[in-house]
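Omission of a single protein chain aside, the complex is shown with its protein chains in their original locations.
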Amino acid sequence: MIKAGIIGATGYAGAELVRILTGHKEVEIKWYGSKSYIDEKYERVYRNLFKIVDAACMDDNMEELAKQVDVIFTATPQGFLASVLTEEILSQVKIVDLSADYRIKDVKVYEKWYGITHQSPQFIEEAVYGLCEINRGKIGKETRLVANPGCYTTCSILTLYPLVKEGLIRTETMIVDAKSGTSGAGRGAKTANLFCEVNENIKAYGVASHRHTPEIEEQLGYAAGKEILLNFTPHLVPMNRGILVTAYADINKEILNGPSAEDVIRAAYDQYYAKEKFIRVLEKGVCPETRWVEGSNYVDVNFVFDERTGRVIAMGALDNLVKGAAGQAVQNMNLLFGIKESEGLEMPPLFP
Amino acid sequence: MIKAGIIGATGYAGAELVRILTGHKEVEIKWYGSKSYIDEKYERVYRNLFKIVDAACMDDNMEELAKQVDVIFTATPQGFLASVLTEEILSQVKIVDLSADYRIKDVKVYEKWYGITHQSPQFIEEAVYGLCEINRGKIGKETRLVANPGCYTTCSILTLYPLVKEGLIRTETMIVDAKSGTSGAGRGAKTANLFCEVNENIKAYGVASHRHTPEIEEQLGYAAGKEILLNFTPHLVPMNRGILVTAYADINKEILNGPSAEDVIRAAYDQYYAKEKFIRVLEKGVCPETRWVEGSNYVDVNFVFDERTGRVIAMGALDNLVKGAAGQAVQNMNLLFGIKESEGLEMPPLFP
Amino acid sequence: MIKAGIIGATGYAGAELVRILTGHKEVEIKWYGSKSYIDEKYERVYRNLFKIVDAACMDDNMEELAKQVDVIFTATPQGFLASVLTEEILSQVKIVDLSADYRIKDVKVYEKWYGITHQSPQFIEEAVYGLCEINRGKIGKETRLVANPGCYTTCSILTLYPLVKEGLIRTETMIVDAKSGTSGAGRGAKTANLFCEVNENIKAYGVASHRHTPEIEEQLGYAAGKEILLNFTPHLVPMNRGILVTAYADINKEILNGPSAEDVIRAAYDQYYAKEKFIRVLEKGVCPETRWVEGSNYVDVNFVFDERTGRVIAMGALDNLVKGAAGQAVQNMNLLFGIKESEGLEMPPLFP
Partner (left out) sequence: MIKAGIIGATGYAGAELVRILTGHKEVEIKWYGSKSYIDEKYERVYRNLFKIVDAACMDDNMEELAKQVDVIFTATPQGFLASVLTEEILSQVKIVDLSADYRIKDVKVYEKWYGITHQSPQFIEEAVYGLCEINRGKIGKETRLVANPGCYTTCSILTLYPLVKEGLIRTETMIVDAKSGTSGAGRGAKTANLFCEVNENIKAYGVASHRHTPEIEEQLGYAAGKEILLNFTPHLVPMNRGILVTAYADINKEILNGPSAEDVIRAAYDQYYAKEKFIRVLEKGVCPETRWVEGSNYVDVNFVFDERTGRVIAMGALDNLVKGAAGQAVQNMNLLFGIKESEGLEMPPLFP
């Protein structure tokens, strides 16, 4: 059995890790770290796990934890892991970091968008960006540190990747309009996230300034082989879970003038995703919807090619707490330990 | 592998059966029966199961189905199973009926509340009322027909059972005020169930006339050893899943005058439920909430004893599609075939 | 023009007062008191009122305010008004208090249920309980202090009043099962009221201990002419506005044995409510629903008489922020100043 520790186990992403790992055959959770609930029984913080999890919350002592477990998941605020990570810890334990600390290779970009000084930039180079379907080959037994991608970024990148990688679109025209359920805002007590403030409402936020922007740009830049700038606009939707991305880009002229842009685009999606268990390219005419992936590790993607405007509208849907956070973290852990990649993640989506 | 067929596989309860059985190690679904979607691919009716279920919907030919499978689940409108069931079918296959056709022993009561003439009353006697935690001993390899309990009834009965069985309350004072999510209303296209009609609203319905009333009365009557009349009032809540029961009853005078009514009541709950995997008696002061059981087969129960009024307020929460329908149906199937009772049902609740 | 001041203008009830008074022809708001947002523009706290209200929030200096306005609405936490009220203030200004400070005549009952020492019990006797339809005659130009009823209590009392007043029920059997939208929980930043915690959930809370219990008991006690004890159980519903009360009571034997309990009960409701603008007794068979009163000052009531059990199930629905708080406060203000009672309150309910 793999021994796992979770730092930040009482946030929504941490609790989803607990839910998923509880059903994982080869893992046992040894440490439920929590800043706010130390010594409190975990089942009292998340009563869905009453009589399922029998443990008290521990502190977030990474050094001690590193000695006791094989893998640590850090579902912590930005800057936490960077401030405590040491070579000694990394020499003892694998880490899957759900925060943004090691996602962005250029430390200046990180510091600019996050407004934090990075406390341990020496580990950035080593960290692997854990978007499993794309970077699977880089994650294995020798990997020590995985930067688990953000929820919006996972959805945005997977929605656009085949188009960018195959050079089908004018990348400078890319626009990502994203919509998220409210669990993405975390469990902190803020007036803006109260039921009556979120319910019966939709709004954009972080327009032209959301921190997931440079992460999307960097990863799609690797696919494009060039620097990318794009607009990313997140919206808050009155639902618990789910992210929907609606992305726009102009199709390249040579494709537009070719025989069938529609077919070329579909072929690109199939080329990259046909064999992927967790990425479902939908049938023509079917739009991704968050309800069809809720509670699961699936990402549904599809596109519409608009002949009138020469644009493609690419869409993707995932559960922000699963494929957008805890599910992908477990998928990464499976890769780290050479376990079947889908172990613990095979539950079908829950509907309604 | 047990071969299973589902009649009514495209209703919400049927789809939940599919979701659960997909993760059940010892079952394969051979027949997705549907009146409305014959020949349509199942994954197009429930797109959460896209690329997970690869089969087309079939008709509802019970005779043919009986030859091909080991167990049939009927998630069908009232009266359907009664109108097609024959001794020949029952001699070939086990049936777990999610409708009300065989739940009520007195056919006149059934006919009065449901307004239907029962087409095959000869099987009523044989049918076992499949409330697993209470009737487990009656469900086994020799059982042919299980009447799977209603959603409201499962919750109401399990909430009140220890009080009634142990004679702690004046049964003539029992009142059940129940609240249900909207999936209980089914997937039929009715104006009353449109999003804008249900959202931002709560209402009672079927007041003093809901069909689950006699079912609750009959089963609690067995526990009490006498006839029971009570009020049952269901309410429609703007959420997808979940039933909450708030039940009221006067505590018997001898208990009130005894040393500690609180302790006596808690002892009764523990006596019946302490060893039950799927019934969680909560800690004192914690009220059941539907969010803590969503997506799972758990029932959370608890009570408050009000010294001022001498009443007990007993509460229970379950997921109407799982323990209130498909989950309990699978639990019954496990009992029918001598499999571990919780097989396929061990997923923890999903929150948020 | 009546000059009005609001203390606690930035809570939900305070904001609803602002919304309603903005459309009231004979009132102008001179003071937007707020503990948390002093000097902030009101339109930035409630952006629905952007470009509609042009004023900054003020402090909660009652003495100063009393000199400037004709009426003060206090939409403040329990204990606030009691701690600042003086004879001098009351000699200068009328007060409509939306808190519980002067609702309960027996100060010991108040102190027990609220856990606060009452700071100015000398004004309790004078205060009029402002349930307009019942106490209208006591509220006029000479009245100085109105205790505006609670949201649950308004709904509970109006639902049961004719039954109690006419002696149709055994009052010792009364049970009030109430369901409320989440705006009733206020705008304070608490984890329990976050969107993801309330959405897709229903729960009871404050079982056998909610503070509105003694208020209901006292007022119904006046109607009954005797002391009343009852069970009141509130529930939290995932919607913004609305309270639904489902109340149960045994019909008195003499009524049961009479010619038609149904007719007798209906006659009682008509007797008290037929001429009331804001109380709508629904047609037989129609249950009150919160959606039909949202945004308005209406209360919809109706009942079902259950012959089987001899019980009546009485139901009532209102908007907790209007008839349950700000609307009734304005109705009381209208009575205080001899204005048409419905002035400013004639907007029809908003649906959907």
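Order of writing sets the labels: A, B and C. Residues in every chain begin at 1.
Rule of thumb we're sticking to: a contact is a pair of C-beta atoms (placed from the backbone, for glycine too) under 8 Å apart; a residue touches a chain by one contact, two chains touch by 3 or more.
Just so you know, these numbers come straight off a predicted model, no measurement behind them.
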item: Contacts of the hidden chain among displayed chains; value: A, B, C
item: Among B:S99, B:N135, B:T159 or B:S183, residue touching the chain not depicted; value: B:S183
item: Residue among B:Y12, B:Y42 or B:Y161 touching the omitted chain; value: B:Y12
item: Hidden partner interface residues of subunit B, rising order; value: 12, 182-183, 187-191, 193-200, 238-240
item: Positions on subunit A contacted by the hidden chain, ascending; value: 173, 175, 177, 179, 181, 196-197, 199-205, 207-208, 229-231, 233, 235, 237-242, 244, 246, 248, 287-291, 294, 304-306, 308-309, 311, 313, 315, 317, 352
item: Absent-chain interface as seen on subunit C, which is shown; value: 12, 15, 19, 22-23, 46-52, 183, 200, 240-241, 280, 282, 286, 289, 291-296, 300, 346-352
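Criterion: only the chains that are shown with their structure count from here on.
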item: Far-end chain from subunit C, centres as C-alpha averages; value: A
item: For subunit A paired with subunit C, centre-to-centre distance based on mean C-alpha positions, whole Å; value: 46
item: CA centroid of subunit B to CA centroid of subunit C, Å; value: 38
item: Set of subunit C residues in contact with two or more other chains; value: 196-197, 199-200, 238-240
